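Take a look at the structure below.
Moving on, here comes chain A:
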Amino acid sequence: MLEQYLPVLILVELAIILAIAFILLSRLLGPNRPASNKLGAYESGMDPIGQARDRYSVSFYIIAMEFIVFDLEVIFIYPWAVRYQEFGEGTLWAMMLFIFILFLGLIYTLKKGSFDWDTEHTATRKPRL
Partner candidate 1 sequence: MESANELLTILPVIIIGTAGLLVMMVDAFTENSRTAYWITVLFSAIGLAVSVNSLFGPTGTSFYNMIAYGGTAAFGAVLVMTGTLFSVMLTREYLEKTGRHIAEVYSMMLFATFGMLVLVQSNNLVTLFLGIETMSISLYVLAGLVKDEKKGVEAALKYFLLGAFSTGFLLYGIALLYGASGSTFLVDIAATDEKGLIYWAGVALLLVGFFFKVSAVPFHMWTPDVYQGAPTTITAFMATASKAAGFVAFILVLSRALPDVRAEWSDVIWLFAIFTMVIGNILALVQDNVKRMLAYSSIAHAGYVLIGFAAATGAAYSAILFYLFAYTLMNVGAFGIVAYYEWNKGLDFTEIKNYAGLGYQQPLMGVLMSVFLFSMVGIPPFAGFIGKYRVFAAAIDEGLISLVIVGVLASAASVYYYIRVLVYLYMKEDEGAQVTLVKPGMLYSVTLVILAVLTLYFGINPGSLTDLLLSFKDAAY
Partner candidate 2 sequence: MDTYVHLVPWIIAIPLVGFFVNGLLGLAFRSYRDMKTVSGIIATLAVAVPFLLAVYLFLMMQGDSESASISLFTWIQAGDFTTDIGYRLDQLSLLMTLVVTGVGALIHFYAIGYMAGDESPWKFFAFMNLFIFAMLNLVLADNMLLLFLGWEGVGLCSYLLIGYWYTDMAKSDAAKKAFLYNRVGDFAFLIAMLLIFQTIGSLSFDAILNGTELFTTDQVFIIGLLILIGATGKSAQIPLFVWLPDAMAGPTPVSALIHAATMVTSGVYVISRLSSFVMMSPELMLLIAVIGAFTAFIAATIALTRYDIKAVLAYSTVSQLGFMFLALGSGAYVAAMFHVVTHAFFKACLFLGSGSVIHAMHHVEHKLHEEGKDVHFDPQDMRFMGGLRKYLPSTYMTFLIATIAIAGIPPLAGFFSKDEILVMAFNAGLGEYGAIYFGLWALALITAFMTAFYMFRLTLGTFHGSFRLPEKITEAAGSEKYLHDSPFTMTSVLWVLAALSIVGGFIGIPNFVVATFTGTADVNLLSNWLDRVTMDAELVLSKPVEWMLLFGSVLVALSGIYVAFLLYGENDPETQDNRIAARFGALYQVWNEKYRLDEIYEGFIVHPTVRFSDRVLAVFDIKFIDGFVNFVASVVRFTGSVVRYFQTGVVQTYAVAIVLGVIIVISMLLF
């Protein structure tokens, strides 16, 4: 019973071997000239060492969340699209509705200023509290 998982095991082993090989090869073959910029965190990334309580713009999170939402939307759409012939035409409208609801969400976040990077402008759009 377990033998049918053999290809998976082989794949896992290959992946591990390759990963180690690449790291080792680049270490051995590539030039190594470190600079402070090059060692720092890349663009929106965080510094992995140091205080955990650093402050950074909340916009990162909002964008990330919205990305995930639409990413997941695609995950739903793929399997549906693959078997669309079987499901029939009615499901097209169901999918449209699904996309429409997400679209409304997008409009909402847009209106609430989640894509406005200009902090001062964002402040004026804050909901009344």
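Throughout what follows, a residue touches a chain if its C-beta (ideal position, glycine included) is under 8 Å from a C-beta of that chain, and two chains touch if they have at least 3 such contacts; residues count from 1.
A word on the picks: all candidates are chains of the complex that A comes from, given by their letters.
Predicted model only: the values in this text are computed from it and were never measured.
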Candidate from 1 or 2 that touches chain A, complex-wide: 1
Candidate 1 contact footprint on chain A (complex, rising order): 90, 101, 104-105, 107-108, 110-112, 127-129
